[in-house]
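Missing here: one protein chain of the complex. Every other protein chain is in place.
Moving on to chain A:
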Amino acid sequence: MDNDLREDLISDLPQSIIETILTKLPIRDAVRTCALSSKWRYKWTTITDLVFNDKCVSSCYDRPILENKLVSFITHFLFLHDGPIHKFALSTSFLQSSPDIDQWLLFLSRRGIRNLSIELGEGEWFRAPSCLFTCSKLTHLELVRCELDPPPKFKGFLCLKYLNLQQILMPPDDIEYLISSCPLLESLTLSYFDGLELALHAPNLKYLILEGEFMDICLENTPRLIAVSIAMYITDDIAEHFEQSSSCNFDKFLGGVPCLERLVGQIYFTKYLSIGIDSGSTPIKYHHLKIIELYQVNFEDLNEVLAVLRLIVSSPNLKELHIAGPSNTAAAVVGSDLGFWEKECPTDYMFDQLKTVKITEVSGTLHEMGFIKFLLEHAPVLKVMTITPSAYVTEGRLSMLVNLVRFRRASAQAEVIFVQEQP
C-alpha cells in the first residue's frame, strides 16, 4: 500500500494529455516543469501552442532591460524547442520591431506554423518580413500595428480561414488581393483602416467585421456571408465622397448576401446604407436574416429611415430588431413629411416572426414615434418591445408615453416596456 502512495501520478499520462496541461499553464510555468524530475526534463519542449506576453519575464522598471529579457526568453525558448509549432502568439506592450522578431518568424515559417498572432507595442509599427508570406500552412493570422508588403510572387495563404488585421499599413490593392487570394477564408476582421475602398471577393467568407473609415465597401462576391458587423467612421473626406457618389450603396452592400443571418451596423453605417437609395421595394429577400441591430440611426434623415424600412421589410424571418437613435442630439422636432409613413410602408406587410424589439436612445421625434407605431401595428407575434429614452431628453418623456399608449398593437401578448432608469 505504501508503494501505491508514492507512485508517480502524472508523469506517465499520454503525451497528448501532458501537452494539454502544459498548454494551459502560462508559458513560464510550463518551462519550469523541466526541474521537476528526469521524466519532466524535456516534456515542455514539444508543446505546440506557444503564447508569449509581458508576464513571461519578471517585471522591472527599466524598459530596455525588460525588452532584452523578453527577447532573450523567447529566443532561447525557440532554440530549445523541439518539434512542430502550431500556434505562436506574442502580445507585448514593450517590444518594438526588431531583427529578433524577424528571425523568430523565419524559424516559425520552417516549423509549420498554423496560428500566428502578433501584437507589439505602440510606436514604430512592426514591418513584417517576407518570410511571413512563406508560412503556407497558416490557418489563423492576427496582426496589430503592422506594415505588410507582400512580395510580388506571393500567391496567397491557401489554408487561411481566419484573418484579423488591425491598424495595418498596406496598399489598398494588396489588401484586396490578400483577401481574394485566400480561397478558404471564413472570417475576416479589418479594424482601423483609413480611407479604404474595399471590394471583397471571398467566396467562403462567413463572418465579416469591419471597423474604420471606409470610403466604400462593396461585397462583390461573398455569397456565404452569415454575419456582418460594420462600424463606419466618417471624416470630411468621406462625407464629401458620399455626397458625390451616385451608386446605390444598399444594393452594393446587401446585394449579394442571401444567406445573411445577422447584421450589425454601427456609427455611420445606416447613413452609408442610405446613400443613393430610392423608393420602391427591392426584389431581394433575406430569408435567413434573423437579427438586425442598427445603431446611430438618424430618424430625421428620411433616406436613413427608408434604408431601415427596406431592410426590415425584406427580411420575412426577422426575429429580433434593435434600433438605436443618434446618441448625441436632443429632440429635433421637425415638421417634415407627415405622409411619409403611409406612403412608404406597405400597409399589408406583417412581421410574422418578429418577437423582440429594442429601441434605444429615443428622442420622441415624429419619425421615431412613427416607426414605433409602424412596428407595433405590423408585428402580430411580438412579445417584448423595450423603449429606452435618450439621456438627453428629460421633458419630452411624458408626451412620448402618451403617444405610445395610444398606438394600436397587432400582438395581444406584446409587452411594451418603457425603461426609466438608464442602465
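Operating definition for what follows: a residue touches a chain if its C-beta (ideal position, glycine included) is under 8 Å from a C-beta of that chain, and two chains touch if they have at least 3 such contacts; residues count from 1.
FYI, contacts and distances are computed from a predicted model.
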What does the UniProt entry say the missing chain is called, choosing from "AP-2 complex subunit alpha", "TMEM9 domain family, member B", "Rho guanine nucleotide exchange factor 38" or "SKP1-like protein 21"? "SKP1-like protein 21"
Which residue, A:6, A:153 or A:408, contacts the hidden chain when the whole complex is considered? A:6
Selected from A:26, A:84, A:171 or A:223 as touching the chain missing from the view: A:26
Touching the hidden chain in the complete assembly: which of A:76, A:110 or A:383 does that? A:76
If you put the missing chain back, which residues of chain A would it touch? 5-11, 13-14, 16-17, 20-22, 24-26, 28-29, 31-41, 57-58, 69, 72-73, 76-77, 80
